[in-house]
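One chain of protein is taken out of this complex; the other chains stay put.
The chains carry the letters A and B, assigned in the order they are written, with residues numbered from 1 in each.
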Amino acid sequence: MSSEAAARHGPRGFDRLAAAPGAVVTATLVLLPLALVLVLSVRVNDGTLVAARFTLDNLAGVVFDPLYRMVLARSLAIAALVTIATVAAAYPVAYAIAFHGGRHKALLLFLVSLPFWTSYLLRVFAWKIVLAYNGVLNSALAGLGLVGAPIGLINTPGAVVLTLAHAYAAFAILPIYVALDAVPRSLIEGAADLGARPWTTFTRVVLPLSMPGVLSAALVVFVPTVGDYVTPALVGGPSSTMIGSIIQSQFGKANDWPFGAAVSVVAMAVVAVALLLVAAADRRFGRRA
Amino acid sequence: MKRSMLIGLAAAAAAALGAAGSAGAADDKLAYFTWSGYELPEFDGAFLGDHPGAVEFSFFGDDDDAFAKVKAGFRPDLAHPCYDKIARWQKEGLIQPIDTAKIKNWGKIFPVFRDLPDIAAGDGKVWMVPWDWGNTSILYRSDLVDKPEASWNLLWNPTYGGRMATIDAVHDTPVVAALLVGVDPFDMDEAGLKKVEDKLREQRPLLSAYTTDMTSVEQSLASGELVAAMTWNASATALKKQGVPVEFMKPKEGMLTWACGFVLMKDAAHPDLAYDFINSRLDTASGKYLVEAYGYGSASSAAMGAVPAETLQQLSLPADPNEMLKTTIFTGPMKQNDAIAKMFEKVKAGG
Partner (left out) sequence: MSAGASRAGPPRLLAGYVVAYLVFLYLPMVLIPLFSFNDAVQAAFPLKGFTLGWYRALAANDSLKGAVANSLLVGAASAAAATACGFAIAYADVRGRSRLARPVALAARLPILMPGVILGIALLVLVNLVGLGPSLPAVVAGHVVFCLPIAVVVLRARLAALPRSLEEAAMDLGADEWTTLRRVVLPLAAPAVASSLMLTFITSFDEFIVAFFLTGTEVTLPIYIWSQLRFPKSLPSVMALGSLILLASVLVVALAEWIRRRAGAEAAAARS
């Protein structure tokens, strides 16, 4: 396109063309399915695909039934636990790579993300082997004489937390690393020059500056975890049933699609609220650097 | 990034999309939607001889998921659900009757399967052609469980709390619970549903898992992590072969027997291929392979007859299901299936 042609079409034409593909894809692939779910959630379950009549019973059923509130609360709690564990465990590693990695930064980042290249299912299965009755962990503990009988680690919420902290490690480390890497060393040296001890420099300079990365990491771990049903199904046992399993079963075994859609709508709303709260907190407390 | 690289990438992406698209577009093949593991060519000797390469498989792990997919609009030609779900498929208008006159081995199918109430569609037609069957019972470690009473109540025994597992399916665990509280699993009222719910709730703290992952269940039984679990008969065979001391219980309330088979989808694009396929699978060779490879029963009496008696012994399969079915509970359609399913999901989640 020549400059004159561009001048005739002007920046407006370019902008429209630039925005068009994104708009089309987003409308068909994101908004349409979302609308479908919202519509489905307010229909009566008569067994057919999109159902006929309008009702608020499904949504009421989810919101007012203590069981679903409990499962939702449990999902949020487990997801929060996984997030905190993953991010807290990941932070020192990201710190070490950013500040002490030197020439080996790329290698270390690679090592940290490599486990992520195998199949998620296989990784969960590997954890089953580690945590099993006669698995690696129990054999090691017994071998060291630390326990008398094998401890029941598998099929507990703890196993879910461990497995997911492992699965999301790279997702947590990378954003924190990127944020830490961007911290100007001059600020740190300046703080030291002003007499601050290393720990104080960390808490008052480095940590606040890395918060956007930490929040990114938290987001990337928290949201998929809330809706996960595969990991709890494989290593969590009945006490770890999460909202994702409930949703999945409504579309499968229970054959109540409108209800499944209603549970999804409520779950999405709750997660959105949680995210908004975090974003608000970030804005209020995050700009202290 | 250089321009040539960008163009190269775009071309690669387009090629990938194109390949992905064309990978599925084979119009002259029979589309068969079945349980994973049933695509082995040994099942289709005759069919593949007449129509080489003319079948395409899609898999499911659970026939509830299969139903969800088909309900959402997926249209294979033939599917492989189980007997207890036939009513659901038919009510939804997803299947069409199969003409038994066109099934040449129809007569060789055991009468008990031919005469199943829910498959009759009138006029010599059926909704489902039975093909495979098997038993579900408690598989337990004979060395870790002290001479248990032959009853499903073992799975409610607090002594073994935390070391038991059960199958995560509506037609297994809730059926057993119903049997134990004296409620008809296939037709219960509100009061009955409540009794079953309480019984299931009583069991929950004692279970390590509700699962259909037999790989893990077998491993756990072998390692001693589990001492008792509800499994299918194939697991009993597998563990015995590995030398693990297990017993497949014959509970006094009765084992559960299941049967699955072929349904022809409404508007199937290749009905003739479908009939050929069904006929081929009902061949003796096909049924015999099913028994010997997977340890499940074949609905064809000719096939069962072709399997050596010792093999059947080892597999705990009777040569004549008629006999066995006098003492087992046949999992048929449950009238309140959806209500029970919902209740079961709630109990599993802790409610």
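Heads up, the rule we're going with is that a residue touches a chain if its C-beta (ideal position, glycine included) is under 8 Å from a C-beta of that chain, and two chains touch if they have at least 3 such contacts.
Quick caveat, the model's predicted, so the values are computed rather than measured.
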Response to the item:
Touching the missing chain are A, B
Fill in: Sole residue of B:37, B:107 or B:205 that reaches the chain not shown, by the stated touch rule
B:37
Discussion item. Of the residues A:60, A:73, A:114 or A:279, I need the one that contacts the missing chain.
Written reply: A:114
Worksheet, complete the sentence: Across the whole complex, the chain not displayed is touched by chain A residues 1-3, 5-7, 11-12, 14-16, 18-23, 25-27, 29-34, 36-37, 49-50, 89, 92-93, 95-96, 99-100, 106, 110-112, 114-123, 125-127, 129-130, 132, 134-136, 139, 166, 169, 185, 188-189, 192, 198, 201-202, 219, 223-224, 226-230, 243-244, 247-248, 251, 257, 260-261, 264, 267-268, 271-272, 275
Fill in: Contact set of chain B toward the excluded chain (per top definition)
1, 3, 6, 9-10, 12-13, 16-17, 19-21, 23-24, 31, 35-37, 39, 56-59, 61, 65, 68-69, 72-75, 212-215, 218-219, 222-223, 235, 238, 242
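The criterion applied here is as follows: only the chains that are shown with their structure count from here on.
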Discussion item. Using Cα averages as centroids, what's the distance between chain A and chain B in whole Å?
Written reply: 35
Worksheet item: Taking the complex as given, what residues does chain B use to touch chain A?
Response: 62, 64-65, 67-68, 71-73, 88, 91-92, 162, 169-170, 204, 207-211, 213, 216, 219-220, 223-225, 337-338, 341-342, 344-346, 348-351
Discussion item. If we count contacts the way the header does, which residues on chain A are in touch with chain B in the complex?
Written reply: 47-49, 65-67, 70-71, 74, 128, 132-134, 150, 152, 154-155, 233-234, 237-239, 241, 245-246, 249-256
